[in-house]
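Note that this complex is displayed minus one protein chain, with the remaining chains in position.
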Amino acid sequence: MLLQYIAIAILIFLSTALAGLVIVLGELFGPRVKTNVKSMPYESGMTPIGPGTRRMPVRFYLIAMLFILFDIEIIFLLPWAVVFRKLGVFGLVEMLIFILILLVGYLYAWKKGALEWE
Amino acid sequence: MVPVTYYVALSAVLFVIGVLGVLLRRNALIIFMSVELMLNSANLVFVAFARLFEGLAGQVFVFFVMTVAAAEVAVGLALIVAIFRSKRSVDVDQMSSLKG
Partner (left out) sequence: MTQADLYTLLPLIVLVIWACALLLVDLLIPRGRKGITAFLAALGLALTLGLTLAQVSAAGTAFQGMVVLDGFARFVNALLALTGLLGVGLAYGYVRRMGIERGEYYTLLLFSVAGMMLMAQAADLIVVFLALELLSIPLYILAAFARPKETSEEAGLKYFLLGAFATGFVVYGIALTFGATGTTSLSGIIAAASNGDAGLLLTIGAALILVGFGFKVAVVPFHMWTPDVYQGAPSAVTAFMAAGAKIAGFAALLRVFGLAFSSLSADLTAILWTLSALTMIVGNILAIAQTNIKRLLAYSSIAHAGYILMAFVPFGNAEVLPVSVAAGVFYLVAYTLTNFGAWAVVIALEKAEGRGLDLDDYAGLGRKYPALAAAMTVFMLSLTGVPPTLGLVGKFYLFRAVIAGGFYGLAVIGVLTSLISAYYYLRVVVIMYMREGEPERVSEPWLNLTWAASALAVVLISLVPAPLFAWASQAVFALF
């Protein structure tokens, strides 16, 4: 039973071992010079400005919330798409109603200015 | 196949962690995360039994739980953000303007 996974087990073992080996070798033989510049957090080569835990504007949360709300509807769309042909016109109309209800929420958010950044 | 009792036992553990989190932690966000853990432990039971019964009802229920959880997240985060703006804290022990 479990034997059929032996190849995967070997792969996992080998890749972990190789990665571990590389890290250990680097630690042992690599030259190390500690300077202030080197111990700075890496930010794509820029000099970091200010502390790392800055407070985000609330707008980010608003956008995130809207994203969650509309994104989660995918879990209804996905199974629907799988059996779309079997459901026929009935399924299409049903999903249109669903989207229409979502659209009401979208229009509301739009008109209320929740999608404006400024 | 892993016996269904294992899943139920795991979900029970998760559920209890969630309940204890709600009862013991004082940070509104953490309490909220504990509630989500409770919901997800129920999801685990649903999919485990859906597999046992070889039906789809349990899985469909999980969809609904996830959607509703998202709606709760939106409302909950909005409330927490609103209260943070006026109190600068999300500690439920400091919410004491209502006493009688």
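Order of writing sets the chain letters: A and B. Residues in each chain are counted from 1.
Operating definition for what follows: contacts are C-beta pairs under 8 Å (C-beta built on N, C-alpha and C of every residue); 3 or more make two chains touch, one makes a residue touch a chain.
If you're wondering where the values come from, they're calculated on a predicted model, not measured in any experiment.
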Visible chains in contact with the missing one: A, B
Candidates A:25, A:101 or A:115 - the one touching the absent chain: A:101
Positions on subunit B where the hidden chain makes contact: 4, 8, 11, 15, 18-19, 22, 28, 31-32, 35, 38-39, 41-43, 45-46, 48-49, 52-53, 55, 57-58, 60-61, 64-65, 68, 71-72, 75-76, 79-80, 82-83, 85-87, 92, 95, 97-98, 100
Missing-partner contacts on subunit A, residue numbers: 90, 94, 101, 104, 107-108, 111-112
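Heads up, the rule we're going with is that only the chains that are shown with their structure count from here on.
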Complex contacts: residues of subunit B adjacent to subunit A: 63, 66-67, 70-71, 73-74, 77-78, 81, 85
In the complex, subunit A residues that touch subunit B: 58, 61, 65-66, 68-69, 71-73, 75-76, 79
